[in-house]
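Please read the structure below before turning to the comments.
Here the complex is missing a single protein chain, while all its other protein chains stay put.
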Amino acid sequence: MKTDQILYGGDYNPEQWPEDIWPEDMRLMKEAGVNILTLNVFSWAALQPAEEVYDFRRLDRVLALAKENGMQVCMATSTAAHPAWMAKKYPEILRTDFGGIRRKFGGRHNSCPNSAVYRTMAARLAGKLAEHYKEETCITAWHISNEYGGACYCENCEAAFRVWLREKYHTLDALNAAWDTAVWSHTFYDWDEIVLPDTRSEYIDENRTQFPVITLDYRRFMSDSMLACFCLEKEAIRAQIPDARVTTNFMGFYENLDYQKWAQAMDFVSWDNYPSNEASYAEIGMSHDLMRSLKQGQSFALMEQTPSVTNWLPYNALKRPGMMRLLSWQAVAHGSDTVMFFQMRRSTGGCEMLHGALIDHVGTDQTRVFREAARLGRELAAFGGCTLGARTPARAAILFSWENWWAIDACAGPSQDLSYLPEVQNYYTALREMNIDTDLISPGDDLSKYRLILAPYWFMVKEEWAEAARAFVSGGGILVITCFSGIVDENDLAVTGGYPGKLKNLAGIWVEESDALPEGTENSFLYQGNRYPARILCDLLHLSGAAQMDLGGFERDFYRGCPVITRNLYGSGACWYIATTSSRQFYHDFLQDLCGQAGIRPVLTASEGVEVTCRENEGGRYYFILNYTDRAQTVYCPWETEDLLKHTVCPAGIMEIKAKDVMILRQETGKQEPAAI
Amino acid sequence: MKTDQILYGGDYNPEQWPEDIWPEDMRLMKEAGVNILTLNVFSWAALQPAEEVYDFRRLDRVLALAKENGMQVCMATSTAAHPAWMAKKYPEILRTDFGGIRRKFGGRHNSCPNSAVYRTMAARLAGKLAEHYKEETCITAWHISNEYGGACYCENCEAAFRVWLREKYHTLDALNAAWDTAVWSHTFYDWDEIVLPDTRSEYIDENRTQFPVITLDYRRFMSDSMLACFCLEKEAIRAQIPDARVTTNFMGFYENLDYQKWAQAMDFVSWDNYPSNEASYAEIGMSHDLMRSLKQGQSFALMEQTPSVTNWLPYNALKRPGMMRLLSWQAVAHGSDTVMFFQMRRSTGGCEMLHGALIDHVGTDQTRVFREAARLGRELAAFGGCTLGARTPARAAILFSWENWWAIDACAGPSQDLSYLPEVQNYYTALREMNIDTDLISPGDDLSKYRLILAPYWFMVKEEWAEAARAFVSGGGILVITCFSGIVDENDLAVTGGYPGKLKNLAGIWVEESDALPEGTENSFLYQGNRYPARILCDLLHLSGAAQMDLGGFERDFYRGCPVITRNLYGSGACWYIATTSSRQFYHDFLQDLCGQAGIRPVLTASEGVEVTCRENEGGRYYFILNYTDRAQTVYCPWETEDLLKHTVCPAGIMEIKAKDVMILRQETGKQEPAAI
Partner (left out) sequence: MKTDQILYGGDYNPEQWPEDIWPEDMRLMKEAGVNILTLNVFSWAALQPAEEVYDFRRLDRVLALAKENGMQVCMATSTAAHPAWMAKKYPEILRTDFGGIRRKFGGRHNSCPNSAVYRTMAARLAGKLAEHYKEETCITAWHISNEYGGACYCENCEAAFRVWLREKYHTLDALNAAWDTAVWSHTFYDWDEIVLPDTRSEYIDENRTQFPVITLDYRRFMSDSMLACFCLEKEAIRAQIPDARVTTNFMGFYENLDYQKWAQAMDFVSWDNYPSNEASYAEIGMSHDLMRSLKQGQSFALMEQTPSVTNWLPYNALKRPGMMRLLSWQAVAHGSDTVMFFQMRRSTGGCEMLHGALIDHVGTDQTRVFREAARLGRELAAFGGCTLGARTPARAAILFSWENWWAIDACAGPSQDLSYLPEVQNYYTALREMNIDTDLISPGDDLSKYRLILAPYWFMVKEEWAEAARAFVSGGGILVITCFSGIVDENDLAVTGGYPGKLKNLAGIWVEESDALPEGTENSFLYQGNRYPARILCDLLHLSGAAQMDLGGFERDFYRGCPVITRNLYGSGACWYIATTSSRQFYHDFLQDLCGQAGIRPVLTASEGVEVTCRENEGGRYYFILNYTDRAQTVYCPWETEDLLKHTVCPAGIMEIKAKDVMILRQETGKQEPAAI
């Protein structure tokens, strides 16, 4: 975006208020240092009161006021919630739920993504907005719809699914083979025999399908369907404003949409960060790093966060003093060029009435929340724009794939405790707590810039992914794969010839069986002199080239002695295999060793509870040091740096950082500038 | 009702039995002292075997037999379960459930309250019954339908909802403003765009709506819809019998129906008391007191209770020896003029086959349950009618409002542990265990007769309610309000200008933020030298006139020191604010202080586990002393009284009451007699 500082602001919904309050809103927002407003997120019913009537007059007035007050604008298209009149006139735009019930008007994110009426109406509105506002230079970005999500199981989607399948498989023979429909008499002789996978067809209950591969393709299809809606709106905007910068707000690890595919269609990634009360900084950081990695490290926008409370958690605790500032800087530390809130003024109606806002129901600047926000606004303004577009020089990466996620979740067995995200988090947390910057990349991304790649539960492996993995290791990389890997191909068909399938030679092992441990039980193993637990799944593997790296294998049960950790030297690199799931301590100790071997070192060395990340651009390297603890901590920096918040020079050495405080240090370098988002 | 003693009897369903058993039933019921039978509760299919055919012959025979045996009759209208033929012929009478599925015939309470066919048929049957039996002087009351409840989401209800809304709001502009439909693009341009709030529209799951205010109006509408059904039947009866006394049986704290509104349409309140095994006497007492307060203290009818077991609890334990008697007298102690059972003879079919009855499947008087009932029958006969119509001279009240309940339950946030009824119960229990008689009144009731009023979680405050509260305090009353109060108006719109909104000046405080405590955590505070826990919600408030009455505020967290208990002197009275939820001990200690300040004293002083209530009429004051414990206890009475069960004179002083026993003492006074129900 066009800016010379970190953009600061957020969602502003003045349509909920009498207009005579707007000037006071402006006064308060400027007092808080706000310089960007997201407008028009949920106004479709007002913008288009009837099919052939568009009325942008109120939005014109809001925009004029924003301009007068020097605000940039992130202009939303309002298409995330269709008007009631449209639902009444065109019931086809309503979704059908997983149980087969057609919805009525209500809620939001309520439109069927394969409704021709919805697609036409949404693109038309986006086009009209773009046409109307194309000269408005204050519009710094376009925000299509809002938090795309959900799914639809209506007849239009069913018909569209068949078209999608025909485009993918061309012939029914190919589909029958890919889906292995000989199982349970599922052979299809006509495309129209194929039905959507829901509780009327393949699902026994909400989470258990009787035919996983159909779910896998349905998820791909539904993600693509919504992406098509996004692209139609984007094209309508581009037709009017060829250089418009277009985004939609993501939700971190949101399973329904393949953001890795979506990001390719977006000019920049933006996302909404709503951690639970209990989320650790490593959990939040992993989401940021995923968002950053979606566009190969390009900086992103923090589009929404709450300044104080949410209203939809089981227990909506207040963000403690200082936490809003800390989490805002954390976003920047991980790659954001914005700090934005939902929302500017607290609603008096609707179900988010108790959700926090810059301006509370009391309507003044005399609240803790406002004061903290205004203080941050001043700090951001003083900080300026030096980090804009800066990139994170990560040498470690974790492979993460939506398709793998979907395949794992659709799979029946082996253990209800086996879950993809927690295991990815286990590995990430170990690296994060060592202050090793890590990307979360697709297996299809360029692997060559990393020295260490971790691929937990890599259940689905495509041939080209396996090829890339082999090339990475051959070229000297260190790859870690784990149990529950290499089991299926991209059609969710099990590989023959022994697990981990396409990774078998690379790993130099054969996994004969996998034992799912009943609830509350565990095995154990020794590694580097320490004993660690083995949980959830234990592979019974045979070495076929790899060396056993643990001491003596599993310690109990009939597979006592079976190797737990193996290493296969392959080309110039090595492929490790971890035959089970273990404890936080194990991941820490193991990855510390591996990082040492890979020559990867912490950004800086800091006390526990202190996060350090790095971004870099032509202006130098920026070290973000964030102390999440309630007491002062230390960090060691071996170079002289400049403290960008205090505007002081810091000699090399140990520094103190106060409780819940942030330090940003710049080290001079001489690199090329990456483009800002 | 017309009676010279407490009415004793209950539901009698002879249609389930061969007629040759009826005389034996009469013999056994008379042996048990029964003098009233509720007849005809579920006989619609028999009374009207086809649309144009009515057949009351069997009911004639039952009634004749009842008369012969000197029984009074509570005549039900049988409209709580429509016949199967009607469902087949007129499917519109069937309800549609919350998920959008139209029901078929089955169960009971199965009719759509907005079905024109149902309304016509039900009123016609009630009218025919009244016409047929209008000369029967044994009919002492009319019992319309049975335990009204549930809800319907069919198209007829949707159309009726729109009519109801139009009557309420007149214009869509007014509705759009009241509902704040600018949120999430909900603006309605045509009444027909409005749909019912269920899982097809606004609900994410059974308990989470995305648009609370619609639910609030829907609940009002659905309660009104059933009330309209009641009124139609009542009018049909009145057209035949102008002085008929009409009721329907309530269910205590039943959320779906606004009994405060319903009670205005009823001649007297009656209700069905089915406590769980674990219910304390204070829990049961609170329901009785609510029922009594619905008609401003008029005595009510205990319409149903089980003589021994229920069949629908998770664990259907037997009522222990003596408990049936004790709970029967407790009803009288709290304002009932009847003691009635479901039912006289145990069914052999249906799902209540294992529900207790006066006459068990064995069919004799040789059971413990029968013997206890017969003993109570004799006791009631001997006791006579002196307490009929007597009133409870309560000086303390708790504000309770169905609309407030609905608004709280529809609200998203702040904590899933925040629940209206338990908090009302906390305050009530403290008063009850001090033996302070308490009314449970609507905020719209006359407040002037009370000295102390408690208003826990008074989330929704209407302007006239706030006005009444101010007048009450101005006039010298003590009002206690708590956290989560004054947040919305009657349209569920948040108040601006600071919480607790319309009560802010009265309370002399401003609540800036509210912290929801995560599960398992608590804060604490000191009051009168004792430490108490702070739970669920902690308000961060500022004094603006009030004085802090706790010592030092919250003891932990960043709002350490914030006041917990405040008192604002206002006119001649005081408004207290409790900024959190606390423990049983706190409510006890705090309310003991406040009662002292308000000059409210226990009815009598008694040992723990002994309940004492008072009723009074022209014949004097009646003290009901009920010992729920398993050992003898004591009670102190400072006046000479007459023991109405033992027929002895009791000198002033300490008296003993045996385990599980009841004493009823009369003190002579000279008051005016209230009307019997």
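A and B are the chain letters, set down in written order, and residue numbers restart from 1 in every chain.
Going forward, a contact is a pair of C-beta atoms (placed from the backbone, for glycine too) under 8 Å apart; a residue touches a chain by one contact, two chains touch by 3 or more.
What you are looking at is a predicted structure, and each value in this text was computed from that prediction instead of being measured.
J.: Quick one: say which of B:Arg103, B:Arg162 or B:Arg451 touches the chain that got left out.
T.: B:Arg103
J.: Touching the left-out chain: which of B:Arg27, B:Arg61, B:Arg320 or B:Arg531?
T.: In the full complex, the listed residue that touches the missing chain is B:Arg320.
J.: Looking beyond the chains shown, say which of B:Lys88, B:Lys168 or B:Arg208 touches the absent one.
T.: Checking each option in B:Lys88, B:Lys168 or B:Arg208, the one touching the absent chain turns out to be B:Lys88.
J.: Can you list, in ascending order, the chain A residues touching the missing chain?
T.: 99-100, 179-190, 192-197, 199-202, 204, 209-213, 411-417, 488, 492-499, 510, 512-519, 540, 558
J.: Since one chain has been left out of the picture, which residues of chain B touch it in the full complex?
T.: Answer for chain B: residues 13, 15-16, 42-46, 49-50, 78, 81-85, 87-88, 97, 99, 101-108, 277-278, 308-318, 320-321, 346-355, 360-363, 367-369 touch the chain left out.
Rule of thumb we're sticking to: only the chains that are shown with their structure count from here on.
J.: Quick check: how many Å separate the C-alpha centres of chain A and chain B?
T.: Computed from C-alpha means, the inter-chain centre distance equals 50 Å.
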